[in-house]
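A single protein chain has been omitted; all remaining protein chains appear in their positions.
Now for chain A:
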Amino acid sequence: MVRKKKKNHIRSGLGDMTFNTINVLIMIVLMLVTLYPFLYVLFSSFSDAGLLSQHRGILWKPLGFSLEAYKAVFDNPMVLIGYANTIFYVVVGTVINLALTILGAYALSRRQLMWKKPIMLGIVFTMFFSGGLVPRYLLVHDLGLLDTRWSLILPTAISVFNLIVMRTSFQAIPVSLEESARIDGANDFTILFRIVLPLSLPVIAVMTLFYGVSHWNSYFDAMIFLRDRDLFPLQLVLRTILITNDTSSMTVGSLGGDTYRISETIKYAVIIVATVPILFLYPFLQKYFVKGVMIGSLKE
């Protein structure tokens, strides 16, 4: 009897070990598959264009070392204009996003507000039903926003998901704090700025990153609303270079005949240049984004 039990224990221990080993192996493969494409792009961007074009297969380090591609990228007016525009959209867009989301979240987190339920219902409904792409486009057209910077900022001024996340977080602030302020004669603006906001810095950080990243990464609205190349965000310039393969935009004012030779490495360098800000923020992003998803997943 005792022997049998021992045997059983060893067997389950062995089973455990195989399970663990296979599990760890799966994780390692997954990490490699996720990370390697970025490493390949990074190595290629620093490689010598001639050597790279002759190379076949996987890269484990840059082939030779060359900054030619980066030089071409930073000499390119379209990339620079795109970069400047994107910074504008991220900064101005996020400030407006935050202001409206904070106001909405504060108002809808009040306990005694008669019209709260219908307003909330009206807002949540837009998550599940929309007028569609074309009516949205015509609306932006009719408002005279087409081909202006506002077309990338106003139509996406509030994200319902973010509004709900922030509201949930505001609701968690103890009522007693607010009540004592009210006795001292504080109105709602005072309570928002003096009590709620100082206690909500983490969720504001989450929202700043949520909105900021989505402005940085979006291309679709710019593609349908903008014609003027001087207003293009970086992602749209990237699309021209990487996907529609329009090298003319690359050759304008850059290295001329040389550009063709290094056109491959330029692509890789552009990807790196466009992604580096995100990678720099990544440690914060990861921490706060996870927090945001957690708050968002709470059911009321």
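One rule holds for everything that comes next: a residue touches a chain if its C-beta (ideal position, glycine included) is under 8 Å from a C-beta of that chain, and two chains touch if they have at least 3 such contacts; residues count from 1.
As a convention for this text, contacts and distances are computed from a predicted model.
Its UniProt record calls the unshown chain "Putative aldouronate transport system permease protein", which is the correct pick from "Transketolase", "Putative aldouronate transport system permease protein", "Extracellular solute-binding protein" or "Monovalent cation/H(+) antiporter subunit G".
Contact with the undisplayed chain is limited, among A:Leu152, A:Val165, A:Val206 or A:Ile271, to A:Ile271. The set of chain A residues touching the chain not shown comprises 12, 15-16, 19-20, 23-24, 26-27, 30-31, 33-35, 37-38, 40-41, 56-58, 100, 103-104, 106-108, 110, 112-115, 119, 122-123, 126, 128-139, 142-143, 154-155, 157-158, 187-189, 192, 213, 216-220, 224, 235-236, 238-239, 242-243, 267-268, 271, 274-275, 278, 282, 285-286, 289-290, 293-294, 297.
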